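A protein chain is absent from this complex, but the other protein chains hold their places.
Each chain gets a letter, A and B, in the order it is written, and its residues are counted from 1.
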Amino acid sequence: MNTIRTCLLAATMVGSAALGATTAQAQGKTLTLCWAAWDPANALVELSKDFTAKTNIGMKFEFVPWPNFADRMLNELNSKGKLCDLIIGDSQWIGGSAENKHYVKLNDFFAKEGIKIDDFMPATVTGYAEWPKNSPNYWALPAMGDALGWTYRKDWFSRPALQAEFKAKYNRDLAAPKTQSELKEIAEFFQGRDIDGKKVYGAAIFTERGSEGITMGVANALYPFGFKYQDPKKPYAMNGFVNSDDAVKGLEFYKALYKCCTPPGYSNAYMQEGLDAFKSGQAALQMNWFAFFPGLYKDPNVGGDRIGFFVNPPEKGKGSQLGGQGLSVVSYSANQAEALSYIKWFASLDVQKKWWELGGYTCHKGVLNDANFPKSAPFAADFLVAMGEVVDFWAEPSYAQLMQAEQARIHDYVVADKGTAKQALDLLIQDWTKVFKEDGKF
Amino acid sequence: MRAAYTPIEHRVRGLSDKAIAWLFIAPTMILLLAINLFPLIWTIQLSFTNYRANRPNAPLRNVGLDHYQTILSDPEIWQRMQATAHFVFWTILLQTVIGFALAYLIDRKFRGHGFWTTLILIPMMLSPAVVGNFWTFLYQPQIGLFNYVVSFFTGLAPSSFQMLGDVTLSPWAIIIVDTWMWTPYVMLICLAGLRSIPDYIYEAAEVDRASNWRQFISITLPMCLPFIMLAVLFRGIENFKMFDMVNLLTSGGPGSTTELASITLKRAAFEAWRTGYSSALAIILFVAVFGLANIYVKALNKVKAR
Partner (left out) sequence: MSGALSTAHSVVAPSGRVKLLAGAIVVLYALVALVPLLWIGLTSIKTPPDSISYPPKVVPFVHFEPSIEGYCNLFNTRSRQTADYLASLPPANSACEEITRSRSMVVVGPSNYVPRFLNSLIIAFGSTLLSVGLGTCAAYAFSRFKVPMKDDLLFFILSTRMMPPIAVAIPIFLMYRELGLSDTRLGMILLYTSVNVSLAVWLLKGFIDEIPREYEEAAMIDGYTRLQAFRKVVLPQATTGIVATAIFCLIFAWNEYAFAVLLTSGTAQTAPPFIPIIIGEGGQDWPAVAAGTTLFLIPILIFTVLLRKHLLRGITFGAVRK
C-alpha cells in the first residue's frame, strides 16, 4: 500500500505546491499594470511611485515588447486571465475588448468621480476610449497620445559640404522634407554615403512581418498619397479606396523607399531596429513613434543638437498613422476598486503634467492647450500637428485578422517581391471582404 | 506464459494483480484522456463550427465540412504545405547524410571518440526556441558571425546578403539551423546501428576478400537501414510539427516564404482567433502526420523483417 501512497502523495504535494504558489500572490494590495516594454513604460514606473506613496497600493508591472504585445495581451484577455488589473491596450483592441467585455465600462465611474472626458483631446478620445466609435461609450481613459513621425540627423543636415552638394543636386536646401518625394530624395542622398569614416544609410523604416510593423509603416506612405480604408459614405465599401490609383502609388513609393534607402538586413524591422539603426549612427532618417522622441532627445550619442523631428510629410494630402493607447480596467481583475482609483489618480491635471515632464504623452487638454506647451520640448509642437491629422487602422473586433491580411500582402509585395502593388491591394480587399462577410457586415 | 504466475497471485496477501494493474494504469490513462483525448475530440467538434475563442458570446453555427473544404481548396494553404515539405525534406536529407557520415567516422573508434561524441550531442539537447532566437543574432548581415565567416571564405561583403530577409536564402537559413541542431540525433541512432553489426560478419567478408566498398554496400548500409529509417521517422514527425525555432528565426517571413504549417495554424488559432477554422486545420495536419507515420512504420517493419 505504501507505494501507492507514495505515488499519490507525490502527486498531491506537487499539485498543492503549485496551487499555493499561484494563489499566494493575490493577497496584499498590489496592482499589476500591463503595457508594452518601451521608453514611456519606464516613465510610468517612475510616475506611479507617487501613486504608491499616496495610496499605499503597490504597483507591479508586466511589460511586453511590441512585436509580442498584442499577441500576448489579447491571449491573456481572451483566456480571462487575472494577470493584469490595469492594461494600457493598443487603440485597435478597443472594439473587441469592449464587445467581449474584457474592459470595464467607465461611463458611470467617470460621472461619479467627476472625470470629464471633454478634458481630453478629441482625437485621442475617439481613438483610444470610444466603442462604438463616435458614441459616448467609454472603455478607457486616453493615457498615451502617439503618432508615427520621423527623426533626422540635424548635425549631418547642417554640414556645409553636404548642404552644398545637396543644393547642387536637387536645387533646394537640405532640410526636413516637406513632401514624401522630398523625403525619398534625402534618403537617396544619404544612402551609402561615407560620414566620419562610417557608411551610413538613408532611412530606417518599418518592415516587420510578425505583428503590425509593416502595416504601420506603409500607412505613413499610403495616407498622404490618398489611401482610404473605405468609402466615407458607404462603410466597408473598399473598392476604389483601398486600391485606388493613389493608394497604388503610395505602396509603390514605400517599396521604392525600402529598396533604395534602408540599412542592410532591414527586412524585418520594427521600432527597436529603427532605434538601433538611428542610435548607432547608421541612418539619416528614422520613422518612429513620437513616444520614443523624449528618449532619443536625451540620447548621449545622437540626442540634443544632433537630432531633429518632423511630422510625416504630406504628398497629395496629409495623414499620419495613429499610435497610442488608453488605460483600462480589466474586468477579470480581482482588484477593480483599486484599479479604478489608479485611473482617478492618473486623470488629475497635476499627474498629467508630471506625466508629460517624465516623457509620457499626455492627452489632457489642460497640458496640451497651455500656451507654453509647444515650446516645452522640441517635438511638442510637431506632436500637436501630427495628432491633428491622425488616421487609425481598423478598430473592429476582428482587427487582428484584418491586420494579419495586410501584414502578409504588404510584406509579400514590398519585401518578398511578389506581384504588383495593385495586385497586393486587390488581394487585400479580397481578404478584408472575407473577414467582414464572416462578421456579417454586408 | 503469464498464466503460469497465477498460482502465486493467490498465495500472496494484499491486492490482487488485476487490481494493482488497474490502480497503476488508471491515473496515467485518466490524465491522458483528460488532457489529450478529450481535447482531440473537442477539436474535432469545434472544426465543424464557426466558433471563435475571442467571441464566446457570438451565436454558434454549425458549418459542416465548410472549413475542411476551404482549407483543402486554398492555394495558400498548399503553399504553406510546400514550404513545410521543402523544410522537412532537406533537413532530413542533410541530417541523414551528415549524421550517418559522422557516425561512420566515430565508429572508427579513434582515441577520445567518446568525449567528442558527447560534445557533438550538445546542440540537440538545448531549447530550440532559446537557441533559435540567438541564431537571429548570428545571421545579422552586418554584425553577425555567420555572414562574417561566409565573407571570410568567399570574399563577399558581409552586408551583401541577408540570410533571414531574402526570399531565396531564408528557407535555407532555417534548414541550416535545424541541421546544426539535429544532425547529432541522427548520428546517435546511426551509431547504434553500426555498433549492432557483429564483427564476425565483417570477418567473414574479409575471408571472402570483399573490398571495403563492397562491405559497406552489402553489410553496413543494409544492416543500418532500420536505424536510419527510425531516425528519419522521428525527425520527420518533429519537423512536420516545427514551430518554435522557425517562429523565432523568421516568424514566417519574408512575406510568407518560411511560413510552415504550424505557424499558419498558430496565426489562425491564436492571432486571428478563428478557432473553428484552425481546429479543422489542426485535424488535417494531425491526420497527415498520423497517416504518413503509419504508412512509414509499415515500411519500416518490412525492412526490419528482412
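Criterion: a residue touches a chain if its C-beta (ideal position, glycine included) is under 8 Å from a C-beta of that chain, and two chains touch if they have at least 3 such contacts.
None of the values given here were measured: they were computed from a predicted structure.
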Contacting the left-out chain in the complete assembly, out of B:A53, B:V150, B:V167 or B:L225: B:A53
Touching the absent chain when the full complex is considered, from A:G295, A:P314 or A:P378: A:G295
Those residues of chain A which, in the complete complex, touch the missing chain: 1-4, 6-7, 10-11, 14-15, 17-19, 21-22, 25, 32, 34, 37, 39, 42-43, 45-46, 62, 64-65, 68, 72-73, 75-76, 78-83, 272-273, 275-276, 279-280, 292, 295, 298-300
Residues from chain B at the interface with the omitted partner, ascending: 2, 5, 8-9, 11-15, 17-18, 20-25, 27-29, 31-32, 34-40, 42-43, 46, 53, 102, 105-106, 108-113, 116-131, 133-135, 137-138, 142-143, 145, 148, 158, 180, 183-185, 188-189, 191-192, 195, 199, 202-203, 206, 212, 215-216, 220, 227, 230, 234, 237, 240-241, 243-244, 248, 261-262, 265-266, 269-270, 275, 278-279, 282-283, 285-286, 289-290, 293
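Just so we're on the same page, only the chains that are shown with their structure count from here on.
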Rounded Å distance between chain A and chain B, as computed from the means of their C-alpha atoms: 38
Chain A partner contacts - residues on chain B that touch it in the complex: 14, 23, 27, 50, 53-57, 140-142, 159-160, 162, 164-167, 250-257, 267, 270-274
Interface residues, chain A side, partner chain B - complex: 1, 4, 7, 11, 71, 74-75, 78, 96, 99-100, 209-210, 263-268, 397-398, 400-401, 404, 408, 411-412, 415-418, 438
